[in-house]
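One protein chain is absent from this view; the other protein chains keep their places.
Order as written gives the chain letters A and B; numbering starts at 1 within each chain.
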Amino acid sequence: MAIGLTRATLPQTAAVDLRTYARGAKRRRELLLVWVFLLPSLTVFFLYRILPLLWNVALSFQQFSLFRGTRWIGLEHYVEMWQDDVFWTSLWNTLIFLLSAPVGILLALAVSLMVNADIRGRNVYRTIVFLSYPLMTVAVGIIWRWMYDEKVGLFNFVLRKLGLIDAPLAFLQSFELVLPSVLLANIWQILGFYMIVLLAGLQNIPQNLYEAASIDGASRWQQFVKITLPMLRPALFLAFVIGIMTSITSFDLVYVMTQGGPSHSSELLVTYIYKAAFELSKLDYAAALTVVQFLLLVTLTWIGNRMSGGDAGAVEREG
Amino acid sequence: MKITHWTRWVGTSRTIASICLLFALSFSAWGEQKKLTLLTWNISNQGKVVQEWIDDFKRVRPDVDVNWIDKKGTEVAAYYQTQIIAGTPPDIVDLQGAIWLEYAAQGGLLDITPYLAKNPDVRRRFEPDYLAAWVYQGKNYMLPFYVAKTLLFYNKTMFKAAGIAGPPETFEQLVDDASKMSKGDKTGLVTLNFDWLYWPLFKMNGVELLTPDLKKAAFNTPKGVSVLDALAKATANGGINKISWTGRWVEPIGAFSAGNVGMFIAHSPAFFNMRGLAPWLNADTLGIADLPGGWATPSLHGLGISKGSPNADIAWQFLAMVTSDKYTRKLSDFAYFLTGNAATDRELLERLRKEDPLAARVLQTQLEQTDKLTGNWSLPSDARVKEAFYPEIQNAVLGRKSAAEALKDAETKVDRVLAR
Partner (left out) sequence: MNRPKPSRSDPMHRYPRWPLHVMLVAISFAMLLPFYWVLKTSLTGENIFVYPPSILPHHAQPFYYVDVWYFIPFARFLLNSVIVSVLAIVANVVFNAMAAFALSKSFPGRGWIITLLLSCMMIPFQTTIVPAYLITGKLGLLNSYLGLALPTFSTIVCIFVYKASFDAIPRSLIDAARIDGLSELRILMRIMLPLSTSAIATNVILAFIWSWNNFLWPLIVVRDQAMQTLPLGLSRFLSDHENTTGALYAFCIMVLAPGIALFLMAQKQFIRGLTSGATKG
């Protein structure tokens, strides 16, 4: 029975309904706006990353010939990969590359904090650190190859002058030293990239937090651990992702410095993919390698994302 | 309220309009004529000459626009393959090394034997051995365009200092001389290693890579092991510079030009490159010789026509023009190039003997003993065989595996590649 419907209650109900309706419409508008705003970027990624990835996935199950068309062969490439020594070597090398990312990130964090401090000439220091990043890899590669040279290179020259070693070290011709050598050159080149991302992140930390902490008597270290680090989480997460990406983006450096040699000791998955695709004309096998590498890196990124809160490291907003 | 809405959008629409204008300006227009695309392998320093060819061809065929694209060596394959997949292969393609075999075997290159049969004058203009280098299964696929092969450069000063009379005549002498000259920062030998350029070191000992039917590996013999072992020992004691096995082009040339290496196995362009870097280079200090046994690996460029080209006849016309005496002469005048055109090459040598005798001596070696070419097999899977073989060589010479072990592993891998 409509006992509840009294004069007193009726206008209120109507008013509530109206507000809910208005909120609903507003919500729909907001959703539309969100997708409209995401559209341009998503289109670019769809066209130039997702579609190509799907192309690779499809190709990985096919036998591909440049001039004679394709046919489906199922998991043959993946079976071949399982038995391929070079694949395992390049996978291992890629993992080493990934595991060494924290070194670069810590170094970059230290440098970023230093160049963000109130010191004279910080513009100069920042520019010097950044200088290496936009430099063309071919120049970086040749100079570092010379520096590492066994007979005439700079490192051996200095190390021997300082009496630290007796016999010259063949950095890039040594199966053990080649990957660390390339890693060092890589860190040198990518430090600027890390720095710029971390600097941007440092600008997002409100000054008044430090002021308040200072007044409360917090030490510099405490301020760093309790304020800087947590608020840098999005930037650090980005640095972590960049670290995972260097196993891909250092393609140019590895290719120029060692071509993955000697004997695949510095072969990364990404260089093996390029070689398979264009030097060995095995685009189909390269596609399968791409899929495997993608799954590996995405898994790591996903784990990192979950561990940092699921929102690309974002910090809870104040207020 | 309405007015605020409207004015708000003016600003935005102005921005949108200017962005649209920018986009509109970025579209470029295509021509309507017949188009011939020429893809070359890193010859942009001969740009002037190529442009002359294109302009002259325009006069002969005004209905054809020649579009010239030059790519760096390591990216030609990526570009070419992308174009093929997209269905727009360049009509004329300049290829180096063995990759042409792969394309020819898969039906990607046009068989030009009929054209050569119809035009015997074109066929006659080439050095026969270099023309034959572009034959696969009895069919011609490319015309010689650039010719070079390995030779031995040696530093006479270093030879004198080590008490070595002249260039080595056997493999043992070669390794021995190299070890004699290794001292401190100096090494005895450096070699280029891409495209099988080091292979004469094996061939001069009678080691074959594959059986004559190209179906199985043939290098895992006691002789093969002893050669590899000697190379490994020489690398370990500094006789052979380690860059030989890991460097590509810049480092070996830099090392020899610096006067720190006794011998250099390379093909003729290295000479012209070195001259700019090595002020000490002259006829008294630079020795030129063939490798022991006269064996050499050729490094050749050839011009061919893509199978999918819709303008094969026009492409042939262009090829016939640029490989003719007149146009190859332009190239060799400009860049001391050996083009494989016999008459032009002879003329160049004649001229250089008077103008630049040292260069003449270098180029002379490129045209001699062309019956002793090695390191080139009629193998479409050349790249994969190389990939299976060379890392094992690196393992041996850089001391990770014994020569016997390395060759055994290489044999297994190469056989696997050939079996596919």
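The rule we apply is simple: a contact is a pair of C-beta atoms (placed from the backbone, for glycine too) under 8 Å apart; a residue touches a chain by one contact, two chains touch by 3 or more.
Predicted model only: the values in this text are computed from it and were never measured.
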Filtering A:95, A:169 or A:196 for touch with the omitted chain leaves A:196
Since one chain isn't shown, list which residues of subunit A touch it in the complete complex.
-> 30-31, 33-35, 37-38, 40-42, 44-45, 47-53, 55-56, 111, 114-121, 123, 125-136, 138-140, 142-144, 146-147, 149, 151-154, 157, 188, 191, 193, 196-197, 199-211, 214, 220, 223-224, 228, 231, 234-235, 237-238, 241-242, 244-245, 248-249, 251-252, 270, 273-274, 277, 283, 286-287, 290, 293-294, 297-298, 301-302, 305, 310-315, 317-319
Even though one chain is not shown, subunit B touches it at residues 8, 12, 19, 22-23, 25-28, 37, 42, 44-45, 47, 67-72, 75, 78-79, 81-82, 85-86, 185, 249, 251, 254-255, 257-260, 269-270, 272-278, 335-337
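Just so it is clear, only the chains that are shown with their structure count from here on.
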Cα centroid separation between subunit A and subunit B, in whole Å?
-> 37
Contact footprint of subunit B on subunit A as seen in their complex | 65-68, 142, 145-146, 149-152, 170, 172-175, 255, 258-259, 261-264, 275, 277-281, 283
In the complex with subunit A, residue positions of subunit B that touch it = 74, 77-78, 81, 84-85, 102-103, 106-108, 185-187, 241-243, 245-248, 250-251, 254-255, 258, 260, 307, 383-384, 387, 391-392, 394-395, 398, 400
